[in-house]
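Heads up, one of the protein chains got dropped from this complex, but the rest are sitting where they should.
Chain naming follows the written order as A, B and C, and within any one chain the residues start at number 1.
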Amino acid sequence: MIAGVVGELDHHSADYIRQKLDAELVKASNKNIIFDLSKMSFMDSSGIGIIMGRYKNIQKLGGKASLVGLSDQSRRIFEMSGLLKIVPAYETIDEALKNM
Amino acid sequence: MIAGVVGELDHHSADYIRQKLDAELVKASNKNIIFDLSKMSFMDSSGIGIIMGRYKNIQKLGGKASLVGLSDQSRRIFEMSGLLKIVPAYETIDEALKNM
Amino acid sequence: MQPINEIKLEFLSKSSNEAFARVVAAAFVSQIDPTLEELADVKTAVSEAVTNAVIHGYENSQGLIRMHCKLFCDAVEIIISDDGVGIEDIELARQPLYTSKPDMDRSGMGFTVMESFMDIVEVTSKPGEGTTVYMFKTFKSLIK
Partner (left out) sequence: MQPINEIKLEFLSKSSNEAFARVVAAAFVSQIDPTLEELADVKTAVSEAVTNAVIHGYENSQGLIRMHCKLFCDAVEIIISDDGVGIEDIELARQPLYTSKPDMDRSGMGFTVMESFMDIVEVTSKPGEGTTVYMFKTFKSLIK
């Protein structure tokens, strides 16, 4: 599943984004997820929790997660938290698909 | 002379815009002026003073003034002040030129 | 009627804060999603009131301007006040085309513009103490 985050990801929008993602994940047959952040205009540390939370859920079901389209800002934030060590980031969706 | 106002016209930017306009008017051989406001993103009542001031200056020299590219907002503001009765507004620069 | 959101802003009477105050008011009001035109109405009214505080209230010297906004589900209340020179004759000041600074390219249309773009405009002032402009606007596009 490819999940595009559009707009701003902060604590306020996190609830909505979390619900949307979880609803899609329940429906999805394939438990792998690629987060496409190329249309995300802002992210603070709330983004870490959202990605980490989804990663933990699908991991239990044998799924994998990866990130695509990071801005310099969001890359710095994910890097600080160590998240990129468990949820790798790729340049393109193709590349992410190949490494699933 | 065609004078394009780009960006916001308020009291803060008025000084700068006034200076620019007056400098150009001094240089211009032709004392008619068309204000092209199609690229103006905001205007408050400071716009009335700017247009009116320039109009008064060129009028002394036998020049005419007109407006082009009004937004709904700026049209309402000019209308309230009665300015459109002495500085007419046109849809296009061509139309304004024809009526000079 | 309980507001759904409320802010108080205090800023210096610098002309660069005219645009700043407009942006703040617009960002606050857009939480209830009015039309772009309604948003422009609010920005224009705020611009007029703040500009008046800068040039008339404080006559371009340094002072504090306050903006207090309350947001309702389909309306906004905005109060802009200064501790500047105040207004002697409010009725005269509110008249279209009246300005005490014609030399400065002022048109005397500030209050008229506020009245036209907002539903209610109330002015209170005391010479030597300051001026408060209360404005209220219902967003027709949001009335259910």
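The rule is simple: contacts are C-beta pairs under 8 Å (C-beta built on N, C-alpha and C of every residue); 3 or more make two chains touch, one makes a residue touch a chain.
As the structure is a prediction and not an experimental result, all values here were calculated from the model.
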item: Partner chains on view for the chain not depicted; value: A, C
item: Residue of A:5, A:34 or A:48 touching the missing chain in the full complex; value: A:48
item: For chain C, residues in touch with the removed chain; value: 5-12, 14, 16-17, 20, 23-24, 27-28, 31
item: Hidden partner chain, residues of chain A it touches; value: 8, 10-12, 14, 18, 42-46, 48-50, 52-53, 72-73, 76-77, 80-81
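Just so it is clear, only the chains that are shown with their structure count from here on.
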item: Of all other chains, the one whose Cα centre sits farthest from chain C; value: A
item: Chain A and chain C, separation of their C-alpha mean positions in angstrom; value: 43
item: Whole-Å gap separating chain B and chain C, where each centre is the average of the chain's CA atoms; value: 25
item: Sites on chain A at which at least two other chains make contact; value: none
